[in-house]
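Right after this comes chain A.
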Amino acid sequence: MLRILHLILFIPYYFLMLLQSNWTIAKTILSPQFNFDPPGIVAVNIDLKSNTGILTLVNLITMTPGTLSIDLSDDKSKLYVHAMHVKNRESFVSEIKALENRLKKFLK
Partner candidate 1 sequence: MILTAILITFLSSLLPFLFAKAEKIQGWLVALIPTTLLASFISLDVLNKGNIVESNSWLPELGLNINFYIDGLSSLFIYLILGMGIYIFAYANGYMKNYKGKSRFYSYLIVFMAAMLGLVSAGNMILLFVFWELTSISSFLLISFFHDKEDSRKSALQALLITGIGGLAILGGVIIIGAEAGSYEIQDWINNVDTIISGKYSSAGLILILLGAFTKSAQFPFHFWLPNAMAAPTPVSAYLHSATMVKAGVFLLLRVGPIFSSTELWQTVLPISGSITFLLGAFFACVQTDLKKIFAYTTISSLGVLVMLIGIDTDLSIKAAFMFLLVHSLYKGALFMLAGIIDKKVGTRDIRLLGNLWTKMPLITIVGVLVLLSMAGLPPLIGFLGKEMIYEAKLQIPEVAPYMTFFSVLGNVFMVFISLYVAHMVFFRKEHKWPKEPSRAGISMAIGPFFLASLSLIFGLLPQKYIQPYLQSAITAIKPDHLDFEIHLWHGFNHVLLLSIATVAMGAILFIYHRSTIPFFTKVYHKVFVFNFSDQFFKIIDGFIGINKKIADFVQHGYQRYYLSTIFIFTAAFLWYIISQTWHSDFSIQYDSISWALAIISIIIVALSFLSLPASLHRVSVITITGGVGYAMSAIYLFYGAIDLAVTQILVDSLTVILMVLVLPKLPKLVTYTKAKGAIRDLLIASSFGIAMGVIAFMSATNPSTNKISTFFVEFSLSIAHGKNIVNVILVDFRGIDTMGEITVLVLASLGIYSLLKIKKTH
Partner candidate 2 sequence: MNTTLLQLAAKFIRSIMLVASVFILLRGHNAPGGGFIGGLLASAGIVIYTIAFYSLPLLSKTLRTIAPLRIVGLILALGSGILGLIFGESFLHAQWFKLNIPILGTIDLSTPLLFDIGVYLAVIGVMVMVILLLMEDRKWN
Partner candidate 3 sequence: MIVFAPIIIPLLFIILSLSVAKASKKVQQTVFLSGNIITIGVAISILTTVLKEGIIVAQAGAWEAPFGITIVADTFSAIMLTLTSITVAVVSLYSLAWRENNLNTPVFYALIFGLQMGMNGAFVAGDLFNMYVWFEVMLLSSFVLISYGSDKKQLKGTLKYVSMNLVSSFFFVAGIALLYGKTGTLNMADLAYRVREMGPELDIFAPSALILMGFAIKSAIFPFFFWLPDSYHTPPLPISALFSGTLTKVGVYSMIRFYALIHVPGDSFFTQMFLFIASTTMISGVLMATSQFEVRRLLSFHIVSQIGYMILGLGLFTKLALTGAIFYIIGHCIVKTNLFLLSGIAYKITGTFDLKKSGGLMKHKPFIAVLFFISAMALVGIPPLSGFFGKFMLLKAGVESQEFIHVASALFVSFLTLFSMVKIWNESYAKPIPEEIINQGFKFGKAPKQLIASSVLLVLITISLTVGSKFIIDTCATAADQLLNVDAYINAVLHI
């Protein structure tokens, strides 16, 4: 039951993220010089096991500000994420982990 609640809560969150990501993109695109934090591809260990879960995560990462999922390792344990702005790896990974935790509430 709780899951469904989380799922329902998730939809506005998703939408919000989408808006936010577009905002970020717009800012980046329209900034005169690209003098922001450098981009990078970061590997993130994921705990989600089901395909649907991974799909949702990938989906979410792609739609969230500044991140884009690139590849999934063959054993489905690692997700490689491209980010426009990576300050440092640790903080970035924790951001993604936060997302994943949100998903874990209603997915496996």
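Here is the rule we go by: a contact is a pair of C-beta atoms (placed from the backbone, for glycine too) under 8 Å apart; a residue touches a chain by one contact, two chains touch by 3 or more; residues count from 1.
The set was built so that all candidates are chains of the complex that A comes from, given by their letters.
Quantities reported herein were computed from a predicted structural model and do not represent experimental measurements.
Among the chains 1, 2 or 3 offered as candidates, the one in contact with chain A in this complex is candidate 2.
Interface residues of chain A, counted against candidate 2 in their complex, comprise 51-52, 54-55, 58, 71-74, 76.
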